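For this view, one protein chain was removed and the others were kept in their places.
After this line comes subunit A, so read on.
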């Protein structure tokens, strides 16, 4: 498997280096630990079967609240739509490599637009019960060849508060399934080993509409817009973002190189295109759409989130593209950033200018080659073929259907 992939990577590299030799000045090839896979085409490498679930799991939720299409958790909805019309979809479940259940667990919104995760475990559970009773494929592997899209704050832990999420852990029924989630942090309960991290949804048309010519000189050194203190939920400070955002504010509010504030300017996207570094610190969860925006606008992301796992981490070499700053090093952020050699900065900008990099972070409608949907499929394809051990003998049960808080066991 590895020999084959390395060989194909070498061939791909030779082919692409020959064809894109003149692009080397502006952009650079992106090769992660999985090889040059951003431009891979997953069609032909895998087959996905989409379960026909009743619309109460998906369409009705969307009808109730169409805001689900525009918030940053909209990846689950767009993934469903993409798979329905994708060439990797198969209508014959017996030849499918992967099974997908279209559930929108994050589409339960408060009036202000924040998703509530309290009913999501029950919804998941009831969907899995439906799948396991109507189709035989769940029981064959207890979900090991199924994948679910759970883009909420802490993935399948289904809670917005980290302590509670850790306490709950990943939903027991999803322990064997592959989770496609935005949350990623090393050695964390809510990140399973085989999960695929994806970027949060950012509206591609909105970002395209705010592009400025690339020869506008980048004159802002560091840029950030957002909260530093969450006075509603963390009045004393120190909880929100583990104190990192507050440290950024306290240390650099007087520094003219740092254009940081809590404003909501209308020129937010344009300003990002005029900046060299864009801060992407953690908030209540380590991931944020700022990473996607920084990549699309060519601003080098400065990631301040300990142990974070970034989207498509095996395909995209984030260490070469972004700057990682430990939370304890935030007071020295200016020293760190100014001591980066200019060649390194220029190289990072060249990598960011690579259109396949930008495309991999977006969920365009309709889907385009190389976009995030395809990267998800690539990630799923890389996990094939399934290990023989995932197939259970008849009657063998691994999952504990009664595990979890009592409240989860209630029907939905």
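Keep in mind that, in the parts below, a residue touches a chain if its C-beta (ideal position, glycine included) is under 8 Å from a C-beta of that chain, and two chains touch if they have at least 3 such contacts; residues count from 1.
Heads up, the rule we're going with is that contacts and distances are computed from a predicted model.
A.B. asks: Considering the UniProt annotation of the chain absent from this complex, which name among "Cardiotrophin-1", "Auxin-responsive protein", "Glycosyltransferases" or "Armadillo repeat-containing protein 8" applies?
C.D. replies: Answer from the record: the omitted chain is "Glycosyltransferases".
A.B. asks: Just name the one of A:205, A:254, A:389 or A:402 that touches the chain not displayed here.
C.D. replies: A:254
A.B. asks: Given the contact definition stated above, which residue among A:53, A:69 or A:189 touches the chain not shown here?
C.D. replies: A:189
A.B. asks: Thinking of the whole complex, not just what is shown, which of A:214, A:265, A:355 or A:369 touches the missing chain?
C.D. replies: Of all options in A:214, A:265, A:355 or A:369, contact with the hidden chain holds for A:214.
A.B. asks: Have a look at A:52, A:263 or A:307 and name the one touching the chain we're not showing.
C.D. replies: Answer from the full complex: A:307 touches the omitted chain.
A.B. asks: By the contact criterion defined above, which parts of subunit A meet the unshown chain? Give residue numbers in ascending order.
C.D. replies: 25-26, 110-111, 114, 116, 118, 160, 162-163, 166-167, 169, 185-189, 213-215, 217-219, 221, 232-233, 236-239, 242-244, 246-247, 250-257, 276, 306-307, 327-328, 330-332, 334-335, 337-340, 342, 345-346, 349, 405-407
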